[in-house]
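Only one protein chain is missing from this complex, and each of the others stays in its spot.
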Amino acid sequence: MKTTKILIGICFALLLALSLVTLRQKEALLILNWGEYINDEVVERFEKEYNINVVISLADSNELFYSKIKSGTTAYDLVIPSEYMVQRMFESGMLQPIQKEKLSNYHEDMFLPGVNGIIESMSAVFPEYADYQIPYFWGTFGLMYNKRKTGLEEIIKEKGWEAFFNEAELPTGTEVGMYNVPRFAYAAAMFYNHLSPNAIPNEENIAIAQRTLSMRKFNEWGTDTLKKNIQKGDLDLAFVYTGDFLDMLYQEINDEVNPKDISDIAYDIYIPDETIAFMDSFVIPKNARHVDLAHAFINFFLDPQNAYENASVVGYCTPLVESYNMILAGKNSDDKYLQNWALAIEKYYPLPDETWEKPYKGTPLTNFDVNSLTKITNMVNNVKTRS
Amino acid sequence: MNKYFKKLAIPYFVWLYVLAIIPFVIMVILSFVNNEGLDFSKAIFTLDNFGYLTTSSTVIAFMNSLFYAVIATLTCIVIGYMVAYAIFRSHFKNKFLVMTILILPMWSNMLLRIEALKNIMEPHNIITDILSKLGIHVSLDIAGTPLAVIIGLISTYIPFMILSIYTALEKIDYSLEEAALDLGLTETKKFWKVIFPLSTKGIVSGSIMVFLPCMSGFAIPEILGQGNILLIGNVIDQHFRNMNYNLGSLLAVVILIIILGAIFLVSKFDKEGETLL
Partner (left out) sequence: MIKQYPGYEQYEVANIEDYGYKEHRLTKKIFKVFRAIVIIFAVFLMYIPIFTIFLQSINSSTITSEFGQITFKWYANIFDKGSLLTAIRNTVFISIWATLISTVLGTLFAIGISTLERKAKRHIMLLNNIPLLNADIVSGIGLMLIFSSLIHIFPYFFGWRTMLLAHIFFTLPYVVLSVLPKLRELDPNLFEASLDLGVKPYPSLYKVIIPAIKAGIFSGMILAFTMSFDDFVISYYTTGNGFDNLSIWIYSSMGRKSLSPSVYAFSTLVTILFFILLIITNLLRGRKQYHENH
């Protein structure tokens, strides 16, 4: 009996210790971010420098970001939504302006022309855009394809969206995936019909989109799983972020055991002219508890060296001119990995030249209201459940 | 004992009302309005949400949920009964131990198990990789199909069925079996006339424990169906992600009513409230 009592006593003591540790955590900076969208080592350096815990919660769609903040269940200090979601959050009164005075690393002309271009075009519909966000990563969407599938590469480069939606155009047995965010699926359907992805989802457009999306059965509706499956070879073609493709590429050129050259990678991406351009930015919600620390965090990532390291694990394009140039400088280094990285960035995120109409490729999305979103979601559900 | 401890039950009444009934009321209210989240300041009373119930995707999602749940439950009953009965009839010294080892997988995280299953169901995975190194080339490509979802549902919930049936079998008085044998029944007849009827409670409670999560879960169809297969749980989750609490609540209320109906039926069938454990 005595031994049991001692055992119970020990267990209880352990429980109390555990409880104290769990509950008395250091004040934490709460960030809501996309998955695999930040370099944990850079975050750790920030934690050490400012002596604060950073807790990063994940979500995989802008709509989920919105509902997490709107529901108020968590007081996030920083969120990283896409441009159209920044607009929506602002219109719902959920954001506070970013005080540029607190950002010592901020200066005019620090961003790439493409970024400035997007800010300009967003500001046309949403004048306060520049004051409420700081760019984090930007890029485009594209059609990622599996080079191992014979004939696929040529068809995609030649026909783009036509091939994506028309099963007959593709080599037999091509497995195709669509991004599981109704908004993007709608945009893809609009592109196929040469319409703007921001066309209001009235009855006519919804019908067009539903018809387009029903033209073929998609083997997978996913988010991060699409890029992984193409890498494995379980999927052949998918509409994904360009950064998704580069994520996988970085993994392979950076592999400890067997680093590859970009010419050896078994998959590639084709970026059509009609595609989505996006920019994800830092915003600070109104009920953030650590506003100064949030600014410090943003500032930390505006430092070109930190942004450079961040960009080494995130496949999206850094917005800073200096960091971009640092990456390109890798071409001259002896390190294979740095060379490959520079080549990749140059190829997939090229600087604009005179032939370009605007300094960036693709169309940024604008905000739709809840009813429109519900209609689009319904339409996608109808597509998925049709027999 | 009565007079001293009756009061102990009162806090539980309160607790259940607050946390089970009041949310139900809130959800019913939400079904009838059109507002954003829980912000009722601009709420408008409307019946639009009900119109949504008849859209094809909702109806199909419901049908799918029922279909998958029924198939999974029936398969679990057949397979589960065989397993439970085999252990019950076996000559292991410690049958309970054997059975618990059998359902040990139940104790590892469900999401990890589902993800592992999904990996196996794709052509390129760790097992095919190892096997191919040994020279054996097999591969499955069933991820994303209804079969995958059903296999996933069975794999996850069959331990409940086995446990439930085994418990019921254990409770059968052995003298009843002896009597049946004495009266001249063969083993098979004895099973169908004596043992099986007495174990029905186990089958019913096992079925409930399998059917309900299958019908309303969303993680398994989402992961194993690769986004293609929509069950009603997925649809509800989608709506809550999109901040459309109204539609989500409406669907949740419908499910709740179906479940309450099932509970009511069960309580009529078993007056002592013993069915569940």
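All chains are identified by letter, namely A and B, in their written order; residue positions are counted from 1 within each chain.
Everything that follows uses one rule, which is that a contact is a pair of C-beta atoms (placed from the backbone, for glycine too) under 8 Å apart; a residue touches a chain by one contact, two chains touch by 3 or more.
Source: prediction; values computed, not measured.
Asker: So one chain is hidden, and I want to know which residue out of B:M110, B:I142 or B:I172 touches that hidden chain in the complete assembly.
Answerer: Among B:M110, B:I142 or B:I172, only B:M110 touches the chain that is not shown.
Asker: Write down which of B:A20, B:M63 or B:L147 is the residue touching the left-out chain.
Answerer: Per the contact definition at the top, the residue touching the missing chain is B:A20.
Asker: With the missing chain put back, one of B:L53, B:L198 or B:A219 would touch it. Which one?
Answerer: B:A219
Asker: List the subunit B residues touching the unshown chain?
Answerer: These residues of subunit B touch the chain that is not shown: 1-13, 15-24, 26-27, 30, 38, 78-80, 82-83, 86, 94, 97, 100-117, 119-120, 122, 124-127, 129-130, 133, 151, 154-155, 158-159, 186, 188, 208, 212-213, 215-219, 223, 233, 236-237, 240, 245, 248-249, 252, 255-256, 259-260, 262-264, 267, 273-274, 276-277.
Asker: In terms of residues, what is the contact footprint of the unshown chain on subunit A?
Answerer: 15, 18-19, 21-23, 25, 28, 30, 35-36, 55-59, 71-75, 222-225, 228, 231-232, 247, 251, 257, 287
Keep in mind that, in the parts below, only the chains that are shown with their structure count from here on.
Asker: Quick one: subunit A and subunit B, Cα centre-to-centre, how many Å?
Answerer: 35
Asker: In their shared complex, at which residues does subunit B touch subunit A?
Answerer: 36-38, 52, 55-58, 60-61, 64, 122-124, 141, 143-144, 226-230, 235, 238-244, 247
Asker: Show me the residue ranges of subunit A that touch subunit B in the complex, using the header's touch definition.
Answerer: Contact set of subunit A toward subunit B: 61, 63-64, 66-67, 70-71, 180, 218-222, 225, 229, 232-234, 370, 373-374, 377-378, 381-382, 384-386.
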